[in-house]
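First the structure, which I've put down as structure tokens, then a few questions once you've had a look.
All protein chains of the complex are present and in place, except for one that has been dropped.
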Amino acid sequence: MSERDTFSFIVGGRAGAGVKKAGSVASNLFASMKRYVFQMDDYQSLIRGGHNFVATSTSLRPILSHYMRADLLVALDARSVRAHREDVREDAVLVYNSDEVEEGDLPDGVDAIGVAMKEAAKEYPNPELRLGLAGPTALAACIGLSRDDLAELIEREYKRDLEANQAFADAVYDAVSEKAGGRFELEEGDEERPMLTGNEAIALGACAAGLDVYFAYPMTPASTILHFLAKHGKKLGVTAMQPESEIAVANMAVGAAAVGARAMVGTSGGGFALMEEAFSLAGMAEVPFLGVLSSRPGPSTGVPTYTEQADLHFALHPGQGDIPRVVASPGTVEEAYILAAEMLALVWEFQAQGVLLTEKHLSESRVTAAIDLDSAAEVSPVMHEDGEYKRYVSAENGVSPLLFPPSEELINWTSYEHDESGFTTEEAGEIAAMHDKRNRKTEAMKERLKGMRAVNRHGDGGQVIFTYGSTTMSVLEALKARGLEATVVQPVYLKPFPVWELDEYSGANPIVVEQSSTGQFATLLRYELGVEPSKVITKYDGRPFEPDDLAAELEKAIG
Amino acid sequence: MSERDTFSFIVGGRAGAGVKKAGSVASNLFASMKRYVFQMDDYQSLIRGGHNFVATSTSLRPILSHYMRADLLVALDARSVRAHREDVREDAVLVYNSDEVEEGDLPDGVDAIGVAMKEAAKEYPNPELRLGLAGPTALAACIGLSRDDLAELIEREYKRDLEANQAFADAVYDAVSEKAGGRFELEEGDEERPMLTGNEAIALGACAAGLDVYFAYPMTPASTILHFLAKHGKKLGVTAMQPESEIAVANMAVGAAAVGARAMVGTSGGGFALMEEAFSLAGMAEVPFLGVLSSRPGPSTGVPTYTEQADLHFALHPGQGDIPRVVASPGTVEEAYILAAEMLALVWEFQAQGVLLTEKHLSESRVTAAIDLDSAAEVSPVMHEDGEYKRYVSAENGVSPLLFPPSEELINWTSYEHDESGFTTEEAGEIAAMHDKRNRKTEAMKERLKGMRAVNRHGDGGQVIFTYGSTTMSVLEALKARGLEATVVQPVYLKPFPVWELDEYSGANPIVVEQSSTGQFATLLRYELGVEPSKVITKYDGRPFEPDDLAAELEKAIG
Amino acid sequence: MAREFITEVENTWCTGCGNFGIMNAMKKAVGILEDRDIPKSRIFMTAGIGCHAKIFDYMSLSGLYSIHGRAMATAEGMKLGNPGLRIVAFCGDGDALGEGIAHMMHAAKRNSDITVVMHDNGVYALTTGQRGPTSPRGFKGPSTPEGNNEDPWKPLVLMLEAGATFAARGYSGNVEQLAEIVAAAVEHQGFSFVQVLQPSVTFTNYFEEYNEIVTTLEEGPLEFDEALRLARQEEPLPAGVFYRKEKEPYEVSINRGRNPVEDRMRREKRMKAIGDTLGG
Partner (left out) sequence: MAREFITEVENTWCTGCGNFGIMNAMKKAVGILEDRDIPKSRIFMTAGIGCHAKIFDYMSLSGLYSIHGRAMATAEGMKLGNPGLRIVAFCGDGDALGEGIAHMMHAAKRNSDITVVMHDNGVYALTTGQRGPTSPRGFKGPSTPEGNNEDPWKPLVLMLEAGATFAARGYSGNVEQLAEIVAAAVEHQGFSFVQVLQPSVTFTNYFEEYNEIVTTLEEGPLEFDEALRLARQEEPLPAGVFYRKEKEPYEVSINRGRNPVEDRMRREKRMKAIGDTLGG
């Protein structure tokens, strides 16, 4: 086992107490120290109360997961102490709200520092709202940030009610400094990196490729793509719109694409279900269509603010009929950026239908990311040049050139089976020919993918571990945590499934790691590669894998 | 090749000319001769005009397909002659509307009889509407039915404008009798059997099992289930309702089931896409849910009144999340009756979600069926007996007893992840436990299917041919047509896939026959059984296989 | 078995949320209904998804916690399946007029015998405050940081025009009146719509404003035209029963007077009917 090279901070409290903000500020603080950061928000489907926490971990090396065993735990209420009693390291510091927590509730063997937070916050009009500030303040004290640096931080991050904030922070800082001031030494890293979430990366990646319009109906955990693009759309040259339903969303996207606008939509499982009819329409009409499906535990409403990977087969088969489609899932936030751009470009190149499958754990986790912005693909469809236009003219690779209004030519997109001009047909030969044309696009897409990297391979040694999507991060971090050697194989593209890159594994007995109760990814591997996993490690309680715990499971499985 | 033991009659004309009716009356005539009948309606998505035809074939043995090579072709308009020039046997009789058909259009070598139908029909207020009567009349003449018997038939089947009908029929009868009276000798069979379509069989099967309510929104080729139950609901004790959309349909069915009503819904691909969210709801809430999905060529609007099998994978994976489900597809009209009952019983036994997948070719073909009505399964769910009620109490096989209002107990069905009482949970342990409970139902269903016949095997000799759904009929009839020997394996249940009955074929190289352009069924077999088909025979032009043509393909493939 | 009306599920509504008033009113309404011979056991509920919908977990009433936008359809299915029950659907404004408006409109049209209680907080609260169908123009939420680009609807106007045979407005700040209204709505045989002004203290804290402009409609129910006129009015906002009309509920005619689950045919009779149908 390698020396521990990570530091973990958890702040917990009721929703509405500024927990999320506290976690973000802590992360920003780490990032400003030029370190790598991974921040995971755990919150319930409610607006006030309950129990929320943020776990943010940092390292001098790239870090791909939060760690649940905290070095510093800040508990804004009694429930946070109870919830995280087991989540503190032996040498941890626990800063708690002594106005709420009973001493008897405190875990043994940690350095517990009580601060009368309620009392200290009484200056505020709504004291509950500002408890969160205790989080970054305690952190600042523990890592030896000076009082001045803290004041500056507060001025930057907690502008409203600044004076009261400073007073509150002072009280916390003093109490913590007294017992644990400078307890943890966190080295500076090499470079300051921006922090962003998976959803932000998807939004920006799509923008990079040339996104014009984004349609979405609010649904956790996809909503923040909408929020981000609504907020920054003006600057980015993107229109973000929230219609009456996901059905409207999907059909508007089809309409927008038919006039040449590069559209994208985003939702979670229930909303995606409602979009399938439009997906099929796009399939027949050959409308470029890209949908982001960010999963949460299902079926149905399920557990809205948590994570799961149980929409895989659902995402692979949306819409009735034979439809050329591309489905892919990013493993990291950086990859989310690249992939969103790549997929937007692909669906436009092939006038195909695409699903960018991800999960809450990637969508909403916030990390320091080193993205080469300019490496993003660019949409550039095949356009009709001149002469008579036929929307569905037969083409060797199935891709008929595009033409947009206004034009003197007749442009006929259609949901009916059709002839080359786009007129409805019920004639046997024409029906079969158009199926063939569309199927040729699938073949052409495969050829295209063969020229790209459709599978990531991480490390090379010993045991083969298959994983995909956000679980990739957990697996890589787990291996790092214990210094385990393995070959991690992560198919980024799931449809067409890149068997050509995976030949060598057919007949293998890999370990499979995924977050679904029925092992949907393992099933896909059985189907496509004929592999028989030696072990399928699943987790389906809504929480992402914890690297130390996963490492232990992996160690056992590797044997 | 065996002696031809079938007789085939085709009547073609414009929509609105009574073609469908003519075909049905011809079929009824065959049935009244105690013969077996298979009637296929080929019609376009329009109300008047275009070209429609009915092909109805009859035999003394059970017959599982229409034949396109007609012994008697009745062409009500010129287009019908053109469309079916190739569809007549050498020794065929062609009766045509000489008011419309040019003699030069007539095929060579057939016995062509012109009848001035327009002229003969001029008595009618709307002559076009009655042209169809020429079909059964010509048939009657050709098979030597007496003028009196014909008069009786018309009285039974063409009541409105009876006198004019008789006069019109007389003119046709005389003209045909003169040249081809009694040309074909059709022996009487052994027993008169009722005729019904696949959709009627599904409706009746569900009724037999105890259907209470049927919700549907019109969509070809599922609409006639709605029409049938609306028409006969009073007698059958079933309420049939047409709400505002398929989304309403599916959610109403969920609501109805939650108060104890045995509900069913039916639609085609586009409507089914819209139902997926409710399907997922039913999965989480454990609401018994049975949906009939009758396919037509897709994607999207596609070719609404024709047939295809390209919704297979779509039907296997509706709804987000891990959902215990059962998907099955009947091979014949008789099986449709049995299976509809069986599936309604199954979804209630396991509080599961089911898809009865079928196609236009089965839904709308009309056949003589020998159904043992009483062999239908009966819905009988596990009911709560007494004591405190918990909707989702943990059970070994995952099935928690049901209780319906009114009751003093609290009954909580829910779309959220929940505890045993049905209250929302976000707690990790409870989330995982409920996934496990639902997955146990899948295991229990598998055990249940093991005790049933989930796969049909027809014949046993030589080459293995895999097929499913309505294509089963085509394959069996094709083998019969040429007297070919083969083992036809037809999985009726497609999810859970009955591998336990198919072990012997893993590694086999069967011929696969199906109606999808991408070979969806072949893919499923590769996935589930690891078979590598020696040949996949597909047809995806909207038309069902024709037995003679398919036989030729099979012969070639068998080698 | 006697149970508390409020379950032991942890309540996570914000302190002061208007939903509390609705739940309290519902508790009283159930009492009123029991006095009018509608036992609690015959009340079956459903709910959409949203803050409003959490009422499902908090009240000890049986039912099915449905999905976003579909509670009205779920409710209709319940009523059709067992017309002997009284069905109440708790919906949000996003639920009922956004995702699910088709069901609302058509349930009113066909006069389905269900009661829809619409918690109108003018916002998609649970999903963090996006604009909804009743949000004012200019409303700033995370999806409209530059302000909502649409004018709001007046729910009572739409429901009256769609065909509701019972239409009322309540205010979560007036629990007594709301209880009476909801009880009357549940008693009414036909489609009942109750718009409840429900401030979200977090996103749309209109309590003060409402306390000034919400008045009591003493003289209701009114004639259709008058009800409609009042439904359009923006200030004051009268609460009370605007409209009520007797009309045969849909479930009576579509079921031909039968109760599908109570009047189910026995197997022999069913098999005979099937035989007859096939024969004839």
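Here the chain labels run A, B and C in written order, and each chain numbers its own residues starting at 1.
By definition in this document, a residue touches a chain if its C-beta (ideal position, glycine included) is under 8 Å from a C-beta of that chain, and two chains touch if they have at least 3 such contacts.
The shown structure was predicted, so the numbers you read here are calculated from the model rather than taken from an experiment.
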Chains on display which the left-out chain touches in the complete complex:
A, B, C
Just name the one of C:Ile38, C:Met105 or C:Ile181 that touches the chain not displayed here.
C:Met105
Which residue of A:Leu139, A:Met252, A:Val292 or A:Leu356 touches the chain not shown here
A:Met252
In the whole complex, not just what's shown, which of A:Val213, A:Met264, A:Ala432 or A:Val464 touches the removed chain?
A:Val213
Which one, A:Ala164, A:Leu281 or A:Val455, makes contact with the chain that was left out?
A:Leu281
Pick out the residues on subunit A that sit against the missing chain.
194, 196, 204, 207-208, 210, 212-213, 215, 232, 234-237, 239, 241, 243-245, 247-248, 251-261, 263, 277-278, 281, 285, 287, 371, 373-374, 378, 388, 404-416, 422-424
Over the whole complex, note the residues of subunit C touching the chain we left out.
99, 101-102, 105-106, 109-111, 133, 146, 149-151, 153, 157-158, 161-163, 250, 253-254, 256
Footprint left on subunit B by the chain that the document does not show
15-16, 44-50, 216-220, 223, 226-227, 230-231, 234, 240, 242, 244-246, 270, 300-301
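In this text, only the chains that are shown with their structure count from here on.
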In whole angstrom, what separates the CA-based centres of subunit B and subunit C?
40
Mind checking the centre-to-centre distance between subunit A and subunit B? Centres are C-alpha means, answer in whole Å.
44
Measuring from the mean C-alpha position of subunit A to the mean C-alpha position of subunit C, what distance in angstrom results?
36
So subunit A residues touching two or more other chains come to 44-45, 270, 300-301
Sites on subunit C at which at least two other chains make contact:
49, 65, 67
